[in-house]
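Structure record follows, encoded as structure tokens.
All protein chains but one are shown in place.
Read from first to last, the chains carry the letters A and B; within each, the first residue is number 1.
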Amino acid sequence: MHLSETIISLAPWLVFAPLTGLLINLIFGRRLSEKAVGTVASLASGAAFVVSVLLAYAVSINHGEVMRWRLAEWIHIGTLNLDWTFRIDSLSTTMMLVVSGVGTLIHIYAIGYMHEDVRFKHDEGRYTRFFIFLNLFIAAMMILVSGDSYMMLFVGWEGVGLSSFLLIGFWFEMDTLGRPSWANSDAAKKAFIANRIGDFGFLIAAFLMFWGFGSLQFDQVFAGASSLSAINSPLTVAITLFLLLGVAGKSAQIPLYVWLPDAMAGPTPVSALIHAATMVTAGVYLVARSAPIYATAPAAQYLVAMTGAITALFAATIAVGQYDIKKVLAYSTVSQLGFMVAAVGMGAYTAGMFHLITHAFFKALLFLSAGSVILGLERGHHHAPSSPTLPPKGEGSHRPLSPRERARVREHHEIFDPGDMRNMGGLRKTMPVTFWLYIVGTLALTGIFPFAGFWSKDEILLDASLHFTGIYWLLTIAAFFTAFYMGRQIWMVFFGESRSEAAAHAEESPKVMTLPLVVLAILSAVGGGLNLPFEGFHNLGHWLSYTLGEVESLPLDLTVAGVSTLLALTAIFVSWLLYGRTPLQAGQIDPLKRLGLVFTGMENKWFVDEGYFAVIINPFKKISQFLADVIDWRFWHDFVHDTLIVGTYNWLSTIALDHYADQKGIDAFANWLGTATQWISENVRKIQNGFVRSYALAVMLGVVLILGYLIFK
Amino acid sequence: MEFLLQPLTLLTFFPLVGVLVILFMNSESKNAIRWVAMSTTLITFGLSLWVLTLFTASNPDLQLEAKYSWIQVAGWDIQYYLAVDGLSILLVLLTGLLTPISILSTWTAIEDRVKDFMIFFLLLEVGMMGVFLAQDLFLFYIFWEFTLVPMYFLIGLWGGPRRIYAAVKFFLYTMAGSILMLLAIIWLGNYGKTFSLPELIAQGGIPANIQMWLFIAFAAAFAIKVPMFPLHSWLPDAHVEAPTAGSVILAGVLLKMGTYGFLRFNIPLFPEATVQAAPWIALLATIGIIYGAAVSYAQADVKKLVAYSSVSHLGFVMLGLFALNAQGVAGAILQMVNHGLSTGALFLLIGMVYEQTHTRELKVYGGLWKIMPVFGSIMLISALSSMGLPGLNGFVGEFTILLGAFGSKAIGSPWYAGVSALGVIMAAVYILYMFQKMFLGPAGEITKEHELKDLNWREILTVAPLLILMFWIGLYPAPFFNLIAPAVEKLLIGY
Partner (left out) sequence: MIPVDYYIILSAILFTIGALGVLIRRNPLIIFMSIELMLNAANLAFVAFGRSWEITSGKPFYTGQIFVFFVIAVAAAEVAVGLALIVEIFKTKKNINIDEMNSLKG
């Protein structure tokens, strides 16, 4: 007990360690060499991994008891009590291990990758920035998985969204091909906003929890939820469905998945770490974490599972029609996330988490290998005879390029896409290590025995076959497509003849990149051992049952396993028929074009982006433009204020008051007095003719009148 | 002498010392004038911190009272009455902080008539402090109107091309509302035979139907100042035309005078009317949130974009205030500060780039983060704070407000908060749009015309305090909530 308490006090270092790395690089980054920057960042992430291991150990010696470490008060107001409290249990430590473990490997890989990437993109100063963002991501992700309340989870939830935004938009001034463009920054913005839509759901769910259960702390919310006697009570259904919106945003499920494929604009380590292995699984973690609430709302569970299953199939079909090596993997990720969400939706939390872990291994492996392929092509491109030579690697490559060289390189860049599989082919000869790593990742993803994906996917399928037949079929078909598009990718990238100069001259990546890949490959190969479907080998299930309660541990079902393996092999065979038997030639169109409209749909992602543009984004732009221009400015500002209010006032003051009341009323009367006096005197003055005698006559007449009056009165 | 040495009196009127000194200075010695103004405001800020040390957080009542009989006429008793409590302490500190920051931001931006500028600025500070500290309705009204004059000149003399229009509009709008408030104040003074706010609250007993009229009269003044939809049409003009420092103070402090007015006067004085009005105010606030956010997104002028975002942000504050529960009101008070920090920072930063480029058209910018990395990073933090990213200050305010409003009995329906939460998405839309168009993407036209320099130390120093507070409030808001909470609990006893 004493030991575990000492360990638990390390919990804040899950966050502080990466933050320290971030700060060191932020403050001293300019003075440190690239190696030092990368090492600091990797060590920071590694430290978080060590802490995670220790915490997992503490959980195990405590037999899974939940441990908490309160760091500080956060928001205390009224009945709302939120703290910075770390929650250490088997579920959170599992996530910590995955995040910091895979994260550290990717940090190391990135040391090599970014070294070249910043040079191909001609901005070496940005190297440090990358690792700052990467550490920020680890810190945020750690907050996400270690929080003890929904709000602390939310802090991490948005924090990873921010890191994702920063890293997708890392090359913010260009598109994926390095041309000056808004494309990358658009992708970053899209990701953030799509995530925010999910966050909106999360927030509403949090409000409902608070006013329904009086707290946002996990255990208190769960206690509140389970104290509701009714199954599917409106409150829990509402909470779970709003959470589902959050899940859809973060874990790229229908309808919010659209940001993830675009997120491939980020450098490849980012795609591997954030958009495949860790961040996008946060939604799965959220559902698993909220298991006690979902348990009281089977209707919502079914919806979650259905969302996952449909996404799995839908994204898999799109992956078939993609040409970009990373886009295929991106849709594959969406699809695999669908598997996980379906699993946790069905209540198969162990299966979901299991797949989350194995997927983190093999998808990170695939992405990083894809990154290696892309860099290999870049290298080949710069070495190809027709292209301007980049200074050789090593010492010389630190020499800054002259402006003219830059211009030439940039020009050259505009015509070549190193991520397009149509530019590849035959890479197994030029990049053998990457090739074999890629094969391992593919086998794991397609679920070939005995690779990790086989076990985890099988467990999901088995669970689905027992409880939800519809979902089982959706997932099985998705698995078929998975094997097909991976097969297609393998044949297109590594087999046949080189379809471009660059592919012919491609070069293998350095050790700093391939070594982490080897580790991931080993994990992808044997990761299934975490939870074998045999009595006594349900290690993960047992471990998670500390947190999630007793979880069903299913034995191996040979029918399910057999069907899925058979389908996978069939799919690979079909892909060989199409792409392997007669390799694509340069400029040849895709053989699947024969499918016509269906393939056009797949190729164009079923026009979902276009649909969103037409239905949501453009109307929103128009509405806001309308509100701003017409309603606010022309109507409210110009018309109501400048015309109505000012106009009325002016009318009142100039026309009504000044002109009518003042000028025509008061002024006119005063003037009339004047003119009247004038008129009278005009006439009266005629009497005064200057002749004394007429005055005298007047006097006399007066006298006569007065006398007459006196006499005759 | 005893009168002068009251902490709050000192705090309020200390800037006058600076005014006096500057009056006797040669208007050509600009730097000396700047330094005098700077040190005056810094000392004032020091005084506000001193007040903070004298302030007892756990005491919900008015503290550090400075109370003197001032004018006695016709049975009315008008007092010179300054005091501070949890509702106002943060705003006093915010005023104290933002004024020196604004002055620092004018160091190179204001070159002509520095002397007049600084005098007006210091006078403005007197008015703002007075507004937040006055506890006598009459005195409050004087300070309230007094702030108009320096601001009018700040916009009208140092503003952009349409400054006269904007200044007059600003003045008249505020004036129009104030007149109604003045009538209500006179009615109240006549009714209670005192203008002292605590006494009037203690007396209570204003008939419900009259409460509604008085509520509306006060609300007219405050709602224009906030500004609440649909009375916001003066705001974009004033913001766009005002000099940077003016915008910072306008957004940071002057707008808060409106929300503070609701908090200080409407809610405690007219409880029945407040309950009746709460759903309507919530409705207007919700419309304001959505409307402001949507309109922001369509702006081509970055300053205007931020100006409209204020409409949205202050909608949140109003929603929180009229949630009439602890979370909502405390969140609203904190959000007033947050808005001052993040919008203040945004205006400062926009001003800094404007000084170099002399344009605020979004479309000519682009790719600045590459050329000005420090500037870009600071802008990013401010922008994220403005859009309510957890871990930064904006989130703490918005979250507590929405949480409070969601379950508010006074508002009566979670729909208002639910729809307002959409504003969180829309905030991301317009803030990211702004950030992208200025800092991301390929280099814009402006980078070809100007040799843009990154922020210098003075400029970094100007925004640094704001950044620190953004993180502080975002990560550890407890000290701030501790200042607010007791007074809020007391305020809400009747509800």
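Everything below uses one rule, namely that a residue touches a chain if its C-beta (ideal position, glycine included) is under 8 Å from a C-beta of that chain, and two chains touch if they have at least 3 such contacts.
Just so you know, these numbers come straight off a predicted model, no measurement behind them.
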For the chain not depicted, the shown chains it touches: A
Contacting the left-out chain in the complete assembly, out of A:31, A:581 or A:693: A:693
Touch residues of chain A, complete complex, unshown partner: 684-693, 696-697, 700
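The rule is short, and it goes like this: only the chains that are shown with their structure count from here on.
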Residues of chain B that touch chain A when the two form their complex: 169, 230, 233-234, 236-237, 291, 294-295, 297-299, 308, 325-327, 330-331, 367, 369-370, 373, 384, 389-391, 395-396, 399-400, 402-404, 406-407, 414, 417-418, 421-422, 424-425, 428-429, 432-433, 436, 439-443, 475-478, 481, 484-485, 488
Contact footprint of chain B on chain A as seen in their complex: 72-80, 123, 129, 151, 154-155, 157-159, 162, 165, 169, 172-174, 180-182, 184-186, 188-189, 192-193, 196-197, 199-200, 203-204, 206-208, 210-211, 620-621, 623-625, 627-629, 631-632, 636-637, 640-641
